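Missing here: one protein chain of the complex. Every other protein chain is in place.
Chain nomenclature is as follows: A, B, C and D, assigned in order of appearance, with residue numbering initiated at 1 for each chain independently.
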Amino acid sequence: MEKKNKSSIVNIKSSIIDDIKSRFEITDIVHRRDNMTFVTCEKQKTIALITHMKTNLGFKHFVLLTAVDWIEDGKFQLTYILNNPKQKLDIAVRTMISREEATMETAHKLWKQIATYQRELKEMFGIDFPGSPRVDENFILEGWNDIPPYRRDFDTKVYAEETFFPRPGRKTNDPAEYMKKNLHK
Amino acid sequence: MSATMRKIGARVAGRYGIPFYQPWINIIKLYSLRDSITHGVMFYLGPIFRVSGGVGIFLFMPLIFASQHFSNFSFAGDLVLIMYFQFFGMLGMALGAGEGGHPHSAIGISRGLSQFTTIEVPMTLAVISIAIQYNTLSISEIVAAQQGGILHWTLFTNPFATVAAMLSLLGAFGHSPFNLVKAPNEIPIGPPTEYHSSFLGVLRTNAAILHVIEAVLFMNLFFGGAGNWFELIVKSFFIYFWSVFVGIVFPRFRIEQSVQWFLKIPLLLGVIAIIIFM
Amino acid sequence: MAIKDILTPFTAWKKVFREPVTVKDPLNDRPGAERYRGFHKNELKTCIGCGSCEEICENEAIDLVAVKGYDTKDGDSGLRPMVDYGRCCWCALCVDVCTTGSLTLSNEYTWVAEDPEEFRFVPGAENKEWDNNELGWKKPTPNYEFYGQKRQTMEELHPEERDHSFIEMIKGYSKEQAQLEADRCVECGICIATCPANMGIPEYIKAVREDDMEYGLKVLYETNPLPEICGRICTHKCETVCSVGHNGEPLSIRWLKRYIADQVESADYKRILGTDGIENNGKTVAVIGSGPAGLSAAHYLSLLGYKVTIFEQFAQAGGMMRYGIPEYRLPYNQIDKDIDYILSLGVDIKYNTRIGKDITLSELRDKYDAVFAGTGLHLGRSTGIPGTDHENVYQAIELLNKITEGKEIHVAEKIVVIGGGNVAMDITRSLARLQNQKYGRVQMIATALESEENLPADVEEVLEAREEKAIVNAGWGPKEIEIKDGKIKGLHVVKCLSIFDAEGRFNPKFDEDNKNFFEADMVVESIGQGMDINYITEDIKAELKFGPRGRITVDENIQSDAKWLFVGGDIIQGPDVIHGIANGHKAAYGIDNFLKNK
Amino acid sequence: MKEQKNIFNRQPDRSKYPAKKKNGKLDIDLSSGKFVKLWHGPNHPGVTGNMAIELTLSGDEIVDAKTHVGYLHRGFEKLMERRLWIQCFPTCIRMCVAEPDYNEYLLAKSAEELSGIEVPEMAEWLRTLVLEMARLQSLLRTVPGQAGTLSLGIGVQWGVYLRDLVLDLFEELTGGRVYHMYIIPGGVRGLLPDGFKKRMEEVLGKIDEFVKNIENLMFNNIVFKKRTKGVGYIKPSWVNKYGIVGPNARAAGFKRDVRKDYPYLVYDKLDFDITHETDSDIFARSMIRKKELVLTLDLIRQIMAKMPKKGDIKAQTPNVLHWKIPAGETYVRSESSRGEYGFYTVSDGSTKPRRINLRGPSYTHAVVLLEKLLINANIADVHSIMVSLQTCPPEIER
Partner (left out) sequence: MTNENKNHEKFLHEENKIREVKAPDGSIIKVDPLNDYFLDDRPEIKKPKTNKIVEKFLNWSRAESLWVLGFGTGCGSIEIPPLMTPRFDAFRFGVAMRPTPRQSNVFIISGYLAVKTLKRVIRSYEQMQGPKYVLALGSCTINGGMYWDSYNTINRLDHFIPVDVYVAGCMPRPEALLAGFMKLKERIKAGRGEGANEYAEKFDWYKANQKKIINDWNMPDYNW
């Protein structure tokens, strides 16, 4: 493969970005590195965008799908990262879905492993993907009766303390308070 | 015996291997385990059959040629009897393990039985050809016929039979290319999955006896018996070593591959052996 | 079915004859590598219990516990880390973050036990067998630190610019310089106990880091009403004890304090500190002297709702801060900024009223519910060597007062200053500036009894004095001022061997034959100040108790034996500003509960 | 490209296979006695790590397989949201046991990229060295491991012994045996100990000799060839459909290697070419891994030769106890011995990461691909197919 210099990658990327921008309205484009960009697109258009990228923009390799929990503004951010092995480019598509009724239409037809990602997100975040194969089988946790663990309002330290049996007899004290107690009342 | 084999195997791998008295300790420990759960009568009888098979062979096998008390009960038709006992032991194992109820043992048994039958075919052919060659069915006579010098061994008088038998020996001992019965990686340990503590102890003792006796059997049939104790040990050691020699360096056949392999070369040799002496 | 495929595997058999590679006796002939991360060791002597190892450990495997034989003292919290091997993951981050470098890992790795409780121990205290093998993980060497070891350099005026003017020398931190410096703090809190006023130092350093000046100011004012002044001239004991200082340069806490105060405009002090609408509880308190002690007492008393009136003998408030310290170290507008805020709390001040002359102490006793005396040390002390009565021999204090009031003072061609403290340095550098202005050259000699290393003045003071071409010649005892036909020729000095005798009392020993002569035509003595408490009349003096060197003894909330009289500041304790502020703070609460249950 | 070559080269009679129900589920009525459900469960000596495969067998042919994971789930991403950035450093290593160094490097790289820290040049070289040594010790376990699945035991013994020698070298360089905790955000934690190069050369010599032995033992071994040729065949078209990466993709003829396509650290200063094979079955995959092994040896030698002598090892990062990384997100990838290994990191400007997600190659290999490959494979080959894909279960459920 001939060595691609920096500028050629950048202008290929910008051409792709413009192509996407023309078709779907995408907001806050962040260029992380010269071969990596993050793009936000609203919920209904995402799957269409991804299919478009897969079919005629050459983004054949699906890297990962994950969710980020922005609990402050009540949003889940779903990130689809796609990679174009020929141009050696990565584009990540972000969509914001509301935290309460967290559903997203399934994309398992595009790549086979998306079904597994969606299964994990269903179990860990509680985001429902109706129609995705085997989505409601328990994938990792068995006999889990609390809220989905990866949500930020689930406090794992408190849960660990009550369910499992921490070893008693450990007491630590803060140097400042300790000195305050001893040296100056 | 098996300990020394494992020690040699270990040496190839570059490590010291187990101390030679280890198998005895294992057996003692197995008997020392406190509780054991039985899965019904048949489960209990399995090892008993197995041991009786092994002991049976031991009884009727002439160990030292022409010495009085060591040729123990060898009579005319003992060759057939020994073949029967061999198969009897295998059957006992199959019945007992089947009762165990673990899927792995079920698969192990189906494999063991199919492999054993395919081994029997070339083995019996070789044995028949020797019987024809010396026209007798008693081992002691066969041994007598082979006395006097290495050239008289059946190895040279009837090479095809020996080679067929030796190849089938590989299957009998269950070393690497054909150790489908125990198959450590695919199905954890095959038939004896459910066996433990005293039952396993019985199985283990039998396994030790069986391997030694089969080596002795092959020695008598093909390598001219043994004049004294030392010769017996050396010869059986080398026969046993042959299967280990091949086993260490070859991975395992799949069940249909091993069955198919047996039916090809060893069967052919067996048939030739018979034709020669027909 | 290539024949080769069948036969080549057998080549493996050649390994049988090769020597097996098993480790003969694995238990004790395979020590860990030289850098292996094994079990913890800790020299309990150098460890100061700062807790930064506990802070960085993500498994909370380290607790700080008291250990027998190590009690809390200045600069050491007396706690030692106890490691729980049911949690530790041997990442050695605690070793890398350890400020004193006392915690290291040995390369021992075998510890087998039947009872799980056994796996918790204080490294170094329970003598484990790996305590003394020195192989093991230490902090990686070439410039590898988790926090900056070097200080942010503070730019100052170059000696040439500053030695002829009185403008302020230290310019103060810029925004990102302050944040970089504040970022170095490991928030261990050891400095809090050392600071006489127990200021919440990690708190306000965190405020600088998060650029939240208002919160910073609130923290400052909790314990110190004079941040601008303290930010410039504090003797910063906290920096000597800062845990970062053990392996690198300590944090510049004083300059950070000054940075916060500089950022906030005095206009919105009131809004931030929320101190405008304090209802008055009717009681009145009199404060004598508007030095640091007086001002701090006045500030906290007015916060508690008392009506405070301050009586100041000079024309302006500030006491020693204004009249004792030259302007290049502490500009007067900064003093006014702090004082005006305190006055704005409803404190009224009467200038040029000297207690004992205009009003007597007993009058105050009757008119006010309680009296706080913070008059400070204003009288210069003389060495009493022959020739001190000559008119060209002055006391440092008077000269400094005159400089502050802007009066003209006699500046000779060559001057000798006797004394080695901060005040001596101040007078030396002020006179050097005046010499520069008058003659364009500096001929100053400062001599002191103490030898070079243990000069009482701050190190940087001596350094800056030398930069301004003043000669500091330490270790000489003044013998006699030689006067010839009415003019001072110079000062005879002789080598001083020791200052204090065995019991610690002050009687210096001299080596007579090692003489020296400093030629000068003006001599300034600055060997410490005395207090003038003659305003305390005899009948009140009877009620009081006096400690060594004439200082009034007070109990822990600064109350003298005459219950209504509270005494604080330099006249009872410590030479510096922060002690004064601390006394004022305690006195306020002392007065408060004294008046409550009177 | 050979179609799947069945030993009996006749199509297995479909009669005994369950028909597909409407919703894609196979109607296996277990009580019909035709099928056996078998758990290739977590307690299987062959499974590398803990992963259970629920197999439905008819006779010796596997009809349906379902992978069950979750036996090693410790909720890393949840734990890391509660820890400072420097505290994530020892935690994130434990995600994958076979190759801990890639986790360290990726966390350090994402922290540096988000906060814009430049790593000194010597640290870059040391990091590449450590990553290549990690690949070496992982391959030393998996190349002979493939033969181990077919009970050719001695190959594994040699391999693990040599891996142990590499671990000793790690111990000298980094202070840890398997978990090295060496690549810290900002740089590395120590220079080469003296005499390291000589000892490294010794070990590499032993490994060369080992590669020759393995060639004799495995690659021209009639039974090994019979057992692996034509088994576990991955169609090239699946590579994109299933997101197959690393040696498995290269065995199917795709020239994809993160070290070449997106050069990171000092890989652009090393000259090497991507290994690749054409017929993508178990034999080809183990051949690819042997070539990778040889390639890694050569790379390590190049690194040792070209490495600068001295240089400082750590850039000056802000005080780690309260290090606030500016808000932002990034995806950083590297090439582990199993394929593309990436961290997706999101930071919200506080001292703790908002989200760190690991994209492991086994995520697709072990779950979706394995289930596809196991259909109508023989029960004896389940284990060798799994090892040929080099699955590492902790990566799947983290």
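The rule is simple: a contact is a pair of C-beta atoms (placed from the backbone, for glycine too) under 8 Å apart; a residue touches a chain by one contact, two chains touch by 3 or more.
Because the structure is a prediction, the values reported are computed rather than measured.
Touched by the hidden chain within the whole complex are the displayed chains A, B, C, D. Annotation: of D:Glu61, D:Asp164, D:Glu215 or D:Asp298, D:Asp164 touches the absent chain (contact as defined above).
Contact residues of chain D toward the unshown chain are 30-31, 35-37, 39, 41-45, 49-50, 54, 70-75, 78-79, 82, 90-91, 94, 97-98, 141, 156-158, 160-161, 163-164, 167, 177-179, 394.
Residues of chain C that touch the chain left out of view are 20-23, 26-27, 30, 39, 58-61, 84-90, 109-114, 116, 119.
Where chain B meets the missing chain, the touching residues are 10, 13-19, 22, 25-26, 28-29, 32-37, 102-103, 184, 188-189, 192-197, 200.
The rule we apply is simple: only the chains that are shown with their structure count from here on.
Of all chains in the assembly, those touching chain C and also chain D are A, B. The chain pair with the larger count of C-beta pairs in contact, out of A-C and B-D, is B-D.
In this view the innermost chain, defined by its CA centroid being closest to the centroid of all protein CA atoms, is D. Mean C-alpha positions place chain A and chain B at a centre distance of 60 Å. For the pair chain B and chain D, the distance between C-alpha centroids works out to 42 Å. Across the assembly, chain D contributes 154, 161, 217, 221-222 as residues in contact with two or more other chains.
Under the contact definition stated at the top, the residues of chain B that touch 2 or more other chains are 12-15, 248-250.
Taken pairwise by the contact criterion, the protein chains fit none of the simple patterns, being neither a path, a ring, a star nor fully connected.
The list of touching chain pairs reads A-C, A-D, B-C, B-D, C-D. Interface of chain A with chain C (complex): residues 167, 169-176, 178-180, 182-184. Only residues 1-2, 4-6, 8-9, 11-12, 15, 21, 32-37, 52, 55-58, 89-93, 96-97, 137, 140, 142-148, 183-187, 206, 209 of chain C touch chain D when the two sit together in their complex.
Interface residues of chain D facing chain B in the complex, by the touch rule stated above, are 7-8, 36, 38, 44-46, 60, 147-154, 157-158, 161, 217, 221-224, 226-227, 378-383.
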